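Sharing a structure below in structure tokens format, with a few things to ask.
What you see is the complex with one protein chain gone and the rest in place.
Right after this comes chain A.
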Amino acid sequence: MTFLTNMTRSEGDPKVITSGPSSLSSYDRLARNLGWFSIGLGLVEIFAADRITGALGMHGKENHVRAFGVREITSGFMTLSVDKKAGLASRIAGDALDIATLATAMRSDNHKRDNAAFALLMVAGVTLLDIIATGATTARRKVQKGHGRSYGERSGFPQGLQAARGMARKQFEDQQAIQGTASGLTKSGGGAGG
């Protein structure tokens, strides 16, 4: 992609020669792939619900599958967003629902039991990936409550807080008294004024 964007840059602008280490971790990429997978699966569930129920021997549950499709797409958008942790958590909850629903297809009179078993195995595998991605995201983004540093010494005022209070205003008022001007603080404080 940078090859194309390099061509649009002006002559003196820096252009990428070689790419270095990225802020995007392998877990971020996993989460992103799971998000796109979720949206893809959701679309299939919405538009091909009858074929899915047919393959799994679950006739009559088409609306269930469509509702699951909407859920998948919502989770997918959340997982692709900055708040991927919420998206991944919703995916895990969805995985549990999928497993519970597929378990009902494992009854002995279902001729498509093998398909349902394969689907269960797939869902279990994806659940594992969801858990791995969620674990990594949670560990990284957890703010360590109660373990943070205190910056209580950092006033930023070398002459102390009390001396700083109103210092700029006092200087302005002194200037005003000397100059006898009535111009606003904005212009005096700002040098050039607005």
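Observations
One rule holds in what follows: contacts are C-beta pairs under 8 Å (C-beta built on N, C-alpha and C of every residue); 3 or more make two chains touch, one makes a residue touch a chain; residues count from 1.
Following the convention adopted for this analysis, contacts and distances are computed from a predicted model.
Remark: of the listed names "ATP-binding cassette domain-containing protein", "Protein translocase subunit SecD", "Glutathione-dependent formaldehyde dehydrogenase" or "Protein-export membrane protein SecF", the one matching the undisplayed chain in UniProt is "Glutathione-dependent formaldehyde dehydrogenase".
Chain A residues in contact with the hidden partner, per the touch definition given at the top, are 1-2, 5-6, 8-24, 28, 77-78, 81-83, 140-141, 143-145, 148-159, 161, 164-170, 184-186, 189-194.
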